[in-house]
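Structure first, commentary second.
Then we have subunit A:
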Amino acid sequence: MAQQIIFYILAIIISLFSIMAVTSKQIIRSATYLLFVLIATAGFYLLLGYNYLFAVQVAVYAGGVMVLFIFAILLTNRPGESHENELPVRRIAAGITAVAGLALSAHIIYWNIKKISQIVTISDISPAQLGHTMLGTGKYQYLLPFEVISILLLACIVGAIMIARKR
Partner candidate 1 sequence: MILNYSQPLEISNLTSWFDQYLRSNLSEFWTLLIEFVLVGIFLLAAYAVIALILIYAERKITAFFQARLGPNRVGKWGLLQSVADMIKILLKEIIRINRSDRFLFFAAPFFMIVASMLTFGAIPFGKGLQAIDFNIGVLYVTAVSSLGIIGVLLAGWSSNNKYSMIGAMRSGAQFISYELSSGFALMTIVVLAGTMQFSQMIEGQRFCWNIFNGHISSIIAFVIYLISGHAETNRGPFDLPEAESELTAGYHTEYSGLQFGFYYLAEYLNMFIIASIATTVFLGGYLPIQIQGWDAFNGIMGYIPSYVWFFSKTGFLIFLSLWVRWSFPRLRIDQLLNLEWKYLLPINLVNLLLMVILVLTGLTLKNLFGIL
Partner candidate 2 sequence: MSSVSKYFSGLFTGIKSLLTGMGETWKELWTKKVTQQYPENRETLEISERFRCELVMPHDENNEHACTACGICEMNCPNGTIKVTPMFIETADGKKKKILDTHIWDMGMCTYCNLCVITCPSDAIIFKNNFENAVFEKRKLIMQLNQEGSKLREKKKESKPTEPII
């Protein structure tokens, strides 16, 4: 019962602020609304009992990515200025892309849920278990994706150094 109420509150927050994030004309406000969406998503994880995922969501998205977003926005030319409306062609193209993306992810989620047909409820996972899963090489263990992602980050760092290097 209480969980249902909290779920609805979070859902309303997420949908409201998502809409506000894309309709707001000031880029810094959009970023703030997006931050609310990310925090509410973290609230979902907490509701489901995924403590680790909650902490990672807050640390990485809300605390890390959003801070960098806001930082980058503050460094741009005039962050508070309202944006002019784009050309109709571009607006239509953007709308179509958004709808297509929504359709694709909705299809995947729907398909997968139908396939599994039950939500796996996981009892409290200990961080040790998580660590072993993430860095193990056996079945259902994720060392390879983990390392691949680190190579991506490494490439980003090398790229950043290349850009920042004095000639």
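Basis for inclusion: all candidates are chains of the complex that A comes from, given by their letters.
Going forward, contacts are C-beta pairs under 8 Å (C-beta built on N, C-alpha and C of every residue); 3 or more make two chains touch, one makes a residue touch a chain; residues count from 1.
Here the structure is a predicted model, which means the values were calculated and not measured.
Student: Looking at subunit A, find the partner in this complex that touches it; the options are 1 or 2.
Tutor: 1
Student: Please output the residues of subunit A touching candidate 1 within their complex, sorted ascending.
Tutor: 26, 28-29, 32, 35, 39, 51-52, 54-56, 58-59, 62-64, 66-68, 70-71, 74-75, 79-80, 124, 126-128
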